[in-house]
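Yeah, one chain of the complex is gone here, protein chain that is, but the others are all in their spots.
And now, subunit A:
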C-alpha cells in the first residue's frame, strides 16, 4: 500500500498512475501473502481471545463477545504467576548459557587447528536433529531409574535425582536440554562475527604484551558487541516461544512446575482433548506482546548500530 504511493506524486501524469498500478501489481503477491499468513492469523487470535469459544460455540460459530474477560481470567489464575516466572527463568538461563558456551566454542574454533571444521560441524548436530528426537533422547537420559545421567552420578555416590518428576528439578532439566539445543545457533553466529575482527589487531595486542585473557576482554568481546546483541535478542525471542522440548519432556509438569506461557497456551488449546481456545489465544497474545517489546528493542539497537 505504502510502496505504490510515492511514484504518482512525483510524476502526476497518466503514465505515472499507470506506473503506480504496475508497482501495486508487483507488490500485490507480497501483500496478499502478508495479509493471508500474518495479518489474518493475528486478527483471528485476537478475535478468539475476546469471545467465549466453548466447544459448542466453536463449531456453531456463535461465540459470545466477552471483551477482556478471558484476559482477566488468565491474569487472576494461579498458573499465570508460575508460568511467567518459569518463562523468565527458562528464557534467561537458556540464552545466558547458550551465549556463554557458544562464545567460548567460537573463540576456541577461531584458531582453525586441524579437524576444527569437522569438530565445528559436529557441534551443529543438535540443530539438525528433529526436536522430537532430541527431546525424547534427553527424557531418556534424565529418566529417574534407568537414565544414563543418574547412573553416571550414581557412580560418584550421588543419590537418585528425579530430574523430570520432581517439582524442584523439572524446570532445570528442560532448561539444560534447551541450552544444549541452542548452542549451535550461538556458535555459528558468533563464529562468523569473529571472522570480521581483523587479525592485525590481535598481532598488535600481542606485541604490546597482552595475554589471551586480556585479548579476549579488550578486543574480542568489545568488537563482538553488535553481533552479541543480535544473537541474544534473537535467542530471547526464540526461547520465549519454545513448546516442543518442554512438552515432550515433561508436558509442563509435574503440576505446573515446568509450565511456561507457551506451554500453558498449548495445553489449553490442544493438550487435553478438551480445547479451550479463548484462554489459549489470550495467553498466546500476552506472549506475542512480550516478544514484540523485545522485537522493538532489537530494531532500536540495530538502527543505532547502523547510525554509528
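To be clear about the criterion, contacts are C-beta pairs under 8 Å (C-beta built on N, C-alpha and C of every residue); 3 or more make two chains touch, one makes a residue touch a chain; residues count from 1.
Definition applied: contacts and distances are computed from a predicted model.
Only one chain is not pictured, and the protein name UniProt records for it, out of "STAS domain-containing protein", "Glycolate oxidase iron-sulfur subunit", "DsbE family thiol:disulfide interchange protein" or "Extracellular solute-binding protein", is "Extracellular solute-binding protein".
Although one chain is not drawn, the whole complex shows that of A:25, A:212 or A:255 it is A:255 that touches it. From the options A:17, A:45, A:166 or A:215, the residue with contact to the chain not on display is A:166. Where subunit A meets the missing chain, the touching residues are 55-56, 58-61, 143-146, 160, 162, 164-167, 250-255, 257, 270-275.
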